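In what follows, a structure is listed as structure tokens, so that the remarks can point back to it.
Removed from the display is one protein chain of the complex; every other protein chain stays in position.
Take a look at chain A:
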């Protein structure tokens, strides 16, 4: 295995392949920096170009792109309070307040260093776990996956916002929005009326941009201010790295959590940062700073969302079960290249598997250093008054929104959701849980339907289901009590 891994490293360091990995990393950086776009969009952009390519070069390009998005998406999360992708939502909670306090440099630096370490741990775990992961992943059945998803949603609902019920409500509203369009287990179009556009449902990127970007831009313009309230951004770059080193155990815990959650199909990207943020809050003695610009609230989600890429690749490569949206598109890419994910990834296609592991590690290193280099010029953007950049951002978002279906409905949905997001923000309702509920709704419905049709209602008496259910109830009860006592105001 070790000899094969060095062979794979020499393959990937071949200049003709290295250039494709760097190309993938560049695309990933751009996609990550642009708000609302994520790994799925990046993968979709690159997919048409891999036809006929050398499999090692093509996988290096795709994995290189996917690996750095979780690093680059920190820029919009911290600088303008808009998640660069689904996995960087929790970073906003403390990263954005830090930017407002003029500590954008420190926040970015801590985020990149934590991302680098998290990404490397993810790659290392992927390498170590490949031969032994099969029985573990197969142990999860539909009822367990359903309950795990419910548990994830409960945690998310409680962690977001000031009031616990609003977070849970927002999660459920997100699930309801996802119900628009065709039902997965029945030939029925739900809540679409006569609208042809709604038959395919609301696209995720439109929901994300509408909920987050539009309200931010409107409020920034109305308040006539820049993202950062402070004119000068303090340097703080070394402080950020020191913060990461000081919180090394938090980084390691978050990375381990990232890998574990990433490996569970359906949970992955949109929940891991919230779970990691939650464990950072719970494991801290002093919780008062969270939500107000505590660097630990940046380090934990950033470490885990990079590490989860390694975890998400475990079920993707071993069983052909994508662990996230990004790996779902990657799966399609591997099949296009003639590679059949499954046990053969550990035998005949071992070199491809090891190429993926090495690319994951190298891309995290290159991506983190590229982000460090780009930090200063991009961080200065946060001091520019909104009126000077809003028109450009708005046009780019409108163009991005229109790419979903090329229909006017995209633009209408964008603005309607934008106004809804503005009302939610104005009335102090959390918006991130809506997005997470929306993303996980199809999985929940699918797991519930499969569980009901496969096991009837007997799955409710499964010991693992009961344990996870009790855990979910305990989490909700503890969260509500903590928030009511004012302890959990994250």
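To be clear about the criterion, contacts are C-beta pairs under 8 Å (C-beta built on N, C-alpha and C of every residue); 3 or more make two chains touch, one makes a residue touch a chain; residues count from 1.
Criterion: contacts and distances are computed from a predicted model.
Chain not shown in the complex: UniProt lists it as "Tricarboxylate transport protein TctB", one of "Sugar ABC transporter permease", "NAD(P)/FAD-dependent oxidoreductase", "Acyl carrier protein" or "Tricarboxylate transport protein TctB".
Among A:93, A:111, A:145 or A:482, the one in contact with the hidden chain is A:93.
For the chain missing from the display, the contacting residue among A:81, A:119 or A:341 is A:81, taking the whole complex into account.
Listed residues A:16, A:347 or A:406: the one in touch with the omitted chain is A:406. Checked against the hidden chain, the listed residues A:9, A:221 or A:374 yield one contact partner: A:221.
By the touch rule set out above, chain A reaches the unshown chain at residues 45, 81, 92-94, 96-97, 160-163, 165-166, 168-169, 172-173, 175-176, 179, 183, 185-186, 188, 190-191, 212, 215-216, 218-223, 291-292, 385, 387-388, 390-392, 394-396, 398-399, 402-403, 406, 408, 411, 415, 423, 425-432, 441, 444-445, 448-449.
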